[in-house]
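What follows is one structure encoded as structure tokens, with my remarks underneath.
Heads up, one of the protein chains got dropped from this complex, but the rest are sitting where they should.
What follows is chain A.
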Amino acid sequence: MSSPPRDQDRNASSTTDATPPTHPVDLTGTDVSPEVLRALYRDMVYARHLDDEAVALQRQGVFPAYVPLRGQEAAQVGSAAAMDRTSDFAFPTYREMAVAVTLGVDMVGYMASHRALWHGGLYDPSRSRLAPINAVVGGPVPHAVGWALGAQLDGTPGCALAYFGDGASSEGDVHEAMNMAAVFQAPVVFLCQNNQWALSVPNRDQVAGGSIAARAAGYGMPGHEVDGNDVLAVYTTTRAALARARSGGGPSLIEARTYRLGPHSTSDDTRRYRSEDTERQWARADPIERLYTAMLAAGTVPGDDSFAAEVREQAQEAAASMRAGVRVAPPPSGEEMFTHVFSEPTDELLRQQRAWREEVELG
């Protein structure tokens, strides 16, 4: 359940990152169908291409900034794929683009947040089963508990999936949420992507005790540490945790150990806090390659690389379509600044809106 104690020597000169797991995903005896495996692969490849495209769009000045997820595809796709999309609901922060891909969220609408058209994105959160993008780390975690409690009160089978990272694990809201979820036995799964770096701060300066999963014991709920670059492990662990929650077994915590291969954001410079060598080592633990190698060996995909080529082509199309969509996405109307503040605008807000309109019309 918990990891062995980490290097506690705070003066250690290396970053003491965990050893990158490079072995292929173990498909031996899995009950997960080849169709699902191929879908997991496809979603990861889509996410990779969309991610690269988003970085390119930032470099070209279309996006003011972007937060790449490269390296974390398995943790996101594996967990989101385990959701029941008719009843469950996911609560992301701002790096969960691969979750959005897996849930079939409209990518132009999703990227609208990074395109700086609308904070939270322009996709339909209700239909997508994905809450609006949230920029407060840890902030949406108690929302997931409230949502799950609401489902429980309604007697509906919905479960909430709360995403957060190793940095957010230090936030009080995350602790409050976990405690509440356990007290209420709410159907919620806490999915921590431990990508080892909270911007520039490594786990050893962030996570006392070395394990986030181990904290679950303190709340009396199961805690699972899982290889976050093994999409099958993440998928089956999340599936089991959701099934447990759905059957009234209460909340669980999953710590998916992964690695953020890219910068925190396109404004970040990883050279100031970690070595290129470590990044190279982790690049060899690529979750997409690890699944593909296993699928080839198991005969889940043809040996001639045609499946990978086909998926790659589709992913490129998806990325190109996203690019085309965000480039022509209209800027938000100023009227919309005022529209969604209240259900009924106040007199004062209407007055300010009129003043704004006059200014624009004169301008």
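The rule is simple: contacts are C-beta pairs under 8 Å (C-beta built on N, C-alpha and C of every residue); 3 or more make two chains touch, one makes a residue touch a chain; residues count from 1.
Assume contacts and distances are computed from a predicted model.
Participant: Which protein name, taken from UniProt, belongs to the chain you can't see among "ABC transporter ATP-binding protein", "Alpha-ketoacid dehydrogenase subunit beta", "histidine kinase" or "SpoIIE family protein phosphatase"?
Facilitator: So the chain that does not appear here would be "Alpha-ketoacid dehydrogenase subunit beta", according to UniProt.
Participant: Would you mind spotting which of A:A116, A:V136 or A:A320 touches the chain that isn't drawn?
Facilitator: Here the residue in touch with the unshown chain is A:V136.
Participant: Among the options A:N179, A:S265 or A:Q353, which residue touches the chain absent from this view?
Facilitator: Residue touching the absent chain, from the options given: A:N179.
Participant: From the listed residues A:P34, A:G146, A:G210 or A:G325, report the one that touches the chain absent from this view.
Facilitator: Of the listed residues, the one touching the omitted chain is A:G146.
Participant: Considering the entire assembly, which residues of chain A contact the chain that has been omitted?
Facilitator: Residues 89, 118-120, 122, 124-126, 131-132, 134, 136, 139-151, 153-154, 160, 172-173, 176-177, 179-180, 183, 336, 339-343, 346-348 of chain A touch the chain absent from view.
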